[in-house]
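Report on the following structure.
Missing here is one protein chain; the remaining ones are kept as they sit in the complex.
Let's turn to chain A:
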Amino acid sequence: MDKTREMVASVVLLAALAGAALWADAAGEPFYVNLASRVAILGLAGVGLNLALGFGGMVSFGHAAFFGLGGYACGIIAWHAGNYEPILTWPFEVEGTDRMPPIWGVAALVCGLAAAAIGALSLRTSGVYFIMITLAFAQMIYWFAISWPAYGGEDGLSIYVRNGFPGLDTYDALSFFGIAFGALLVALAVSGRLLGSRFGAALTMARLNPVRLATAGIDPFPVRLTGFVISAVITGWAGALYADLNGFVSPTMLSWHLSGELIVFVILGGVGRLVGPVAGAAAYVLLETFVGGATERWPLILGLALLGVVLFARGGIMGALAGRARHD
């Protein structure tokens, strides 16, 4: 594959997203700025999934679990801050907060721990078992969120005051986009750096030929598990941002439709392309907004379009922009 062409396509794509947000803000259209934030956040979630799915070959059909856990971490902490109720009273008192950075820290921690537990069980298997098991664990968390009454249950939880970020007015649509876009750039930089490292090479090899990796003296299991955890942490970060964008968390964020949509972003954009999920998320959000605005039958159109992509246009958007990936 053509590395320079992919690089140029990636930079142009990210610049176009930032440019669209700036243009919409200048035109006084906060709706479109928020749309750009949505693309950045869903793209971020996809970048997380891509690390496991595209580079590590772990087809997780349960990443909505981490997206939703990140969202609930944000919602629950903000709820406690808003009601002046401590989260924990024993063994020591923990207060809620309405600052984004500590919230992100908690979201990352929660998702990392959940992914370590889910991954440790699921990675005992592979192939189709792995797909079904990650789906089942995500459903478990989904049903728990629905039937646990303390934080809204089925109705979800509102975040009445958007959480703050030092030095920025988060209610300003463009500032919020700046935060989301910054997060996306950080995640892309971290993923890129990671994949270029020794660990990235081991992760790729765990996908291509685990036996050979083991022969080289590296056990594939911890490599995969680490990749899965990092992937979940990035997706959870996106979930926390998404909760702030909407001012609302509900079990929908945990539903398996969302897991499916995250996979759609990755594949629509191009599997194993760093910026692919952003392209996929952008295409999805644009379709949803404009086709969904024109006809309520839009899921039908989306379904047929996806079928077309799977059957006839493999390689996705980045494949079309930057040339087909080498077969590996």
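The rule is short, and it goes like this: contacts are C-beta pairs under 8 Å (C-beta built on N, C-alpha and C of every residue); 3 or more make two chains touch, one makes a residue touch a chain; residues count from 1.
The criterion applied here is as follows: contacts and distances are computed from a predicted model.
Q: Leaving aside the chains on screen, match the unshown one to its UniProt name from "Rieske (2Fe-2S) protein", "Aromatic-ring-hydroxylating dioxygenase subunit beta", "Amino acid/amide ABC transporter membrane protein 1, HAAT family" or "ATP-binding cassette domain-containing protein".
A: Looking only at the record, the undisplayed chain corresponds to "Amino acid/amide ABC transporter membrane protein 1, HAAT family".
Q: Of A:V264, A:V278 or A:L321, which sits in contact with the chain we cannot see?
A: Considering all chains, including the one not shown, the answer is A:V264.
Q: Would you mind spotting which of A:L88, A:L121 or A:L208 touches the chain that isn't drawn?
A: Residue touching the chain left out of view: A:L121.
Q: Looking at the full complex, which residue from A:A26, A:A189 or A:L300 touches the chain that isn't shown here?
A: A:L300
Q: Can you work out which residue in A:F66, A:W104, A:F137 or A:Y284 touches the chain that's missing from view?
A: A:F137
Q: Just the residue numbers, please: which parts of chain A touch the chain that's not shown?
A: Residues of chain A in contact with the hidden chain: 53, 59, 61, 121, 124-125, 127-129, 131-133, 135-137, 139-140, 143-144, 146-150, 256, 260, 263-264, 267, 271, 297, 299-300, 302-307, 309-311, 314.
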